[in-house]
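What follows is subunit A.
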Amino acid sequence: MSSSSRRRLVAGCLSILLGLSTVMPAAAQDMIRFGTALSLTGNLATEGKLVREGYDFFVKTVNERGGMDVAGKKYKVEIVYYDDESNVNTSVKLYEKLISEDKVKFLLGPYGSGITIAVSNLTEQHKLPLVIAHGAASTIYNRGYKYIFGVLNSIDHYTYNMVKMASEQKLTRLALLNENQLFAQLGIDGAARQAKELGVEVVYKEKYSSGTKDLSPELEKMKAAKPDMIIAGGYTNDMILLARQISQVGLKPKLLGYLLGPTLPGFVKSLGADAELTLEPVQWSINVPYKDQIFGWTARGYADAFQKVYGHVPDYHPIQSTAALQVYYNAFQKVGGFDPQKVRDAIAETDIVTAYGPIRFNDKGQNIAKSMSVVQIQDGKPVVVYPADVAETKLKLNP
Partner candidate 1 sequence: MQLVAQIVLNGVLLGGFYACMALGFSIVWGVMNVVNLAYGSMIMIGAYVTQMAVLQLGLPLAAALPLAALATFTMGYVLQRALLNRLAERSVFMTLIFTFGLNMALINLNLILFSADVRSLPDVFGRASFTIAGLSVPYGRATIFAVAMAMTLGLHALLNWTPLGNAIKATSFDPDAARLSGIDVPHVYALTFAIGGAIAGVTGALVATSYSFSPLAGESYTMKAFVVVVLGGLGSIPGAIIGGMLLGIVENLASLFLDSGYRDAVGFTLLLLVLILRPRGLMGRRFFAEVKG
Partner candidate 2 sequence: MLLDVQDVSVQFGGLRALNRVSFGVQEGEIVGLVGPNGAGKSTMVNAVSGALGRHRGRITFAGRDISGLAPSRIAEMGLVRTFQLVQPFRGLTAIECVTLGALYGSGNDRPTSVPAARHLAEQVLDFAGLSAVAGLACDTLNASQRRRLEIARALAARPKLILLDECLSGLNSSEIDQGIALVRAIRERGIAILIIEHMVRVMATLADRIVVLDRGEKIADGPADEVLTDRRALGIYFGTTA
Partner candidate 3 sequence: MLSVRGLSAGYGGLMAIRSLDLEVKAGEWLALMGPVGAGKSTLLGGLAGLVAARQGEIRLDGEDIRLLPPHRRLRRGIALVPEGRRLFSGMTVRENLMAGTHALADPGMRRRNLDRVCELFPVLAERARQIAGTLSGGEQQMCAIGRALMASPRLLMIDEVTLGLAPLVVESLFAALAELHRQGMTLLTVEQNVPLVLAHADRGCVLSGGAIVLEGPAGVLRDDPDLPRHFIG
């Protein structure tokens, strides 16, 4: 018995033992496959769905045009998805499956920063590129890894424009509050640093435990500090509570920003008036002035095409996914093939403009070419108010 057939036998036995069939769809000849594990059912399933739509939209668009055009040949695109239940262990396991079972060479990042850090440890050891569309934590990028690239602005840039707005509006007293959780912590820590840089005084900074049912002690303390502007970070549940309690407590900041929230489904609907004039930094908005050099569409063009397929206007999640695949597409074309090492090197040299924005990586793999826009809820609709070149309308301050 040859070693490979024996190996297959053992694997087969084990797979029966583990109740899993290893039967894979035979890879079609001219097919290029990507792989990712997303939160399709966990507590981040809402975001997971948006992320997936962006990937699928790319696949659909490219395949409708006959496939990826690499070295004069057309390759159909396919993405292998798994559900990571928003669970780190599951996610790492699934990436190992993508790599060693499904033989996927080109990986797309998972959703969520903690998960991305754990997964990138694995992909780095495998020396396979991981293009991250949705992992914003700066700690992902500052470990000196060579195979990770993030198309999005990392978390320490999130609040930059909001703080800058504050200083331009002569708001000098900033209050910061975050959930005691990785993403929010890094984001708010970033805001504190930027405030110092831009000469805004941080008059209050604290964190709260996840799942809290009453934020009034924090808000009362915050109120006592008399802030002009509040920036808060945490997951949607808590942000809805926070928004309600801010008004109940009688806090009336001139500006109220969230790391995440106002643009997510449900936020405006549940909060009504309390959502009005809140700010959120977004990776992308429909008004960004970029024309895609691969597909030729503008941001609005993308949104329209997307809406035809999925029936809703995309926020930044889908296009970020699409952009990650465009990074790969561009690299494939430059390499003229699919050797992972060469593709990795080509990705490092990426310098493209997409409808999402320009993409160019520093040596940590962070996209340094684009910046964040700031969105404000006005009359129940999110509109871009900053920076000036992409603003749809003017920023409104609370009276």
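Quick note on selection: all candidates are chains of the complex that A comes from, given by their letters.
As a working rule, a residue touches a chain if its C-beta (ideal position, glycine included) is under 8 Å from a C-beta of that chain, and two chains touch if they have at least 3 such contacts; residues count from 1.
Owing to the predicted nature of the structure, the values given are computational and were not obtained by experimental measurement.
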Study note, to complete from the structure: Answering which of 1, 2 or 3 touches subunit A in this complex, the right candidate is 1
Review point. Considering the complex alone, what residue numbers of subunit A touch candidate 1?
Key: 41-46, 48-49, 180, 206-214, 216-218, 220-221, 224, 236-237, 240-241, 244, 247-250, 264-267, 269-274
